[in-house]
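As you look at this complex, bear in mind that one protein chain is not there, while each of the others sits in place.
In this document, chain identifiers A and B correspond to the written order of the chains, with residue numbering beginning at 1 in each.
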Amino acid sequence: MNNIYEKFNLLLVEENKEEATKFILELLQNKEIDILELYMDILTPSLNLMQCMEDKRLCIWKEHVRTAIIRTIVECCFPYVLKKRDELNYSKKGTAIVLCPPEEYHDLGARMVTDFFTISGYHAIYVGSNTPYSDFRNAIDIIKPNIVAISVSNYYNMVVTKKVIKEIKEVVGYPIKIVVGGNAFNNDTEKYKIVGADYYAKTYEDIKNIAGDEVAL
Amino acid sequence: MNNILELKNIDKIYGTDIKTQVLYDINLSFEQGSFNSIIGQSGSGKSTLLNIIGTLDKPTSGEVLIDNNNVGNMSNNKLAAIRNRMIGFVFQFHYLLPEFTALENVLMPYEIKGGKITKEIVKKAEEYLSLVGLDNVKNNLATKMSGGQQQRTAIARALINEPKIILADEPTGNLDSDSTENIYELLRKINQEIGTTFIIITHDRKIAEKTDRIIEIKDGRINLDIRK
Partner (left out) sequence: MRLGYKIAVRFLKSNKGQTLLIILGIAIGVSVQIFIGSLIQGLQKSLVEKTIGNSSQITISSNMDDKIISDYDKLLTDIETADDNIKEISVAADYPAFLEYSENSQSILIRGFEIDKADGIYNFIESIEDGTYPRNDNEIILGVDLKKEYGIQLNDEIKLITTNQDTVMCKVVGFFDLKVSSLNKNWGITTLSTAQNIFDIGNTITSIEIQVKEAAVFTADEVADKIIEKIDNNNLKVENWKVQNEQLLSGLQGQSISSIMIQVFVLISVVLGIASVLAITVIQKSRQIGILKAMGIKNSSTSYVFLFEGLILGMFGAILGIILGLGLSLAFTKFALNPDGTPVIALYISYPFILVSGLIAVVSSVLAALIPAVKSSKLNPIDIIRNN
């Protein structure tokens, strides 16, 4: 696994999109890596542990390019996600919507979490970054999800997250569960309580546990 | 870390006949050298809170402790001395004295402290002015400077007595985004180099998201208090 990570990382440093994508897809094709392993052990650290070695002024540029490469890989993985879901065959659990609050643009984590929800047996809807607040509230009325997962990277967005969660809980007339995650919450596992969420999720295991709770209810 | 500033059960009610409560039971403490922001909608009470912290306004009830000294029962002159030595203010409307030059404005808190203008202090003031990038306009009257320049002068002025706390109310409120970025960088630099505690009211997310702690005031209460 370490070898895979190191090789992949090298390709990312070179910003070689073509080879990086080919490399991962071949691994999946040959069943040399499991989709969950790929997400948890290769892609997530590649995103989070990026070090900015060179000129500081290019950091954000580099980060964006890397994110774009990984995004392409994630999108290409969808057939394998479905395969994994069918393989594990958890009970059907209703709808989970995954989104980022307004002004939050770091959405790749949310995108990956959507796949975790899919694998866990949810009808998972990925809404994406910078979701306008009113749209999303109106959508909840129609979709009536069991779970709303909000991904927050910039800790300033916890302010609006708290507001959104409060309003959802006031408006929705059934026991909806709110999951939060992302960089803003990662340094303190109790932080999710501040914004009024029900769960904090960082890993696939966390999502699986939440799904388990849901079933138990 | 020591708490440079503590607020205990602060209530603020305006008016005698028609009472309007603006702050409800605020409890906050700020660590020495921390870099904090206060956000909230207009009318939420955040400016009142900052004015109470700065001893410009008095709470209806509750205690304000600056460097472990309760300012509640201090005389006006004592409060003035606290403001002069412990606190630097930076306001949205920069509030320079238009009759004086940038350099003289920067020296003003020092003169209020009773200090004699010496070569050393002028040099120090000039250093602060160059820290905020105003070497070339230091002898301009306040009225002959741009908004950003005035704001940076106000920051240099807030620094001259080396206060432990700098209170800034919308320091970038009427500046363009480039100037905003510059002001933020400047405040951060001072925070890191001198260890000054900052409490900044802002509605600019670009500033708030870079501070180490965000306190959201809503309807006179602390709605959210988060650290990075």
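Quick note on the criterion: a contact is a pair of C-beta atoms (placed from the backbone, for glycine too) under 8 Å apart; a residue touches a chain by one contact, two chains touch by 3 or more.
Everything numeric in this text was worked out from a predicted model, so none of it was measured.
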Omitted chain - touching chains that are shown: B
Identified contact with the non-displayed chain, of B:74, B:108 or B:122: B:108
Touch residues of chain B, complete complex, unshown partner: 47, 51, 54, 56-57, 76-77, 80-85, 89, 91, 93, 95-100, 108-109, 111-113, 157
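Everything below uses one rule, namely that only the chains that are shown with their structure count from here on.
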Parts of chain B lying in touch with chain A, wherever the complex brings them together: 39, 205, 208-209, 214, 216, 223-226, 228
Complex interface listing, chain A residues touching chain B: 103, 154-159, 162, 187, 191, 194-195
